[in-house]
Every structure is written in structure tokens, then in C-alpha cells.
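On to chain A.
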Amino acid sequence: MSLAEFLNMGGYAVYVWTSYGIAAVVLIANLVIPMQKHRLVVARLRRRFRQEQNPQ
Partner candidate 1 sequence: MSIASAFLALLRRDLVIAFRRRSEMVNPLLFFVLVTSLFPLGVGSQPKLLALMAPGVVWVAALLAALLSLDTIFRSDFEDGTLEQLLLSAQPVSVLVIAKVLAHWLITGLPLLLMAPLLGTFLGLPSQAIGTLVLSLLFGTPALSLIGAIGVALTVGLRKGGVILSLLVLPLYVPILIFGAGAVGNAAMGIDATAQMYIMAAFLIFSLTLSPVATAAALRVSLS
Partner candidate 2 sequence: MFGNFFHKMASPPWFYRISGKLIPWVGAICALLLLYGLYGALVLAPADYQQGDSFRIIYIHVPAAWMSLFIYVLMAVCGVITLVWRMKMAEVVLITSAPIGAAFTFLALVTGSLWGKPMWGTWWVWDGRLTSELILLFLYLGVIALHNAIEDRQTAAKAVAILAIVGVVNVPIIHYSVEWWSTLHQGPTITKLDKPSIHIDMLIPLLVMALAFKLYYVVAMLMRARVELLERERNSKWAKEMLGEL
């Protein structure tokens, strides 16, 4: 099967690739969002911790 045939998915390319594409977006987003949150929370808590240690 050639690459062109593979991408065409027997004429159903739009449906198949959109489905897999949305799945990829959803799955990647649910990994990226917690990663970003983790970074933000750590930074925020560190800042607060430092402020508590040096109250000025």
C-alpha cells in the first residue's frame, strides 16, 4: 500500500484522520496541562516559602 493510499483511508480520510487528530490533541493536552500547573504551583509555593523565611 502506498503512502498516498494510506493517507486516503479508502476515501474516509477526513473522518479517520480528524478522529485520530482530536484524540492526539486531547491526550497531549491532558499531559501538558498538569505539567504546566506543576511548574506554576512549585514556583508559587517556593516564592511564598521564601517570603515566609525573610519577612521584610
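In picking the candidates, the idea was that all candidates are chains of the complex that A comes from, given by their letters.
Observations on the structure shown:
FYI, a contact is a pair of C-beta atoms (placed from the backbone, for glycine too) under 8 Å apart; a residue touches a chain by one contact, two chains touch by 3 or more; residues count from 1.
Quantities reported herein were computed from a predicted structural model and do not represent experimental measurements.
Listed candidates 1 or 2 all sit in this complex, but the one touching chain A is 2.
Residues of chain A that touch candidate 2 in their complex: 1, 6, 9-12, 15-16, 18-20, 22-23, 26-27, 29-31, 34-35, 37-38, 41-42, 45-46, 48-49.
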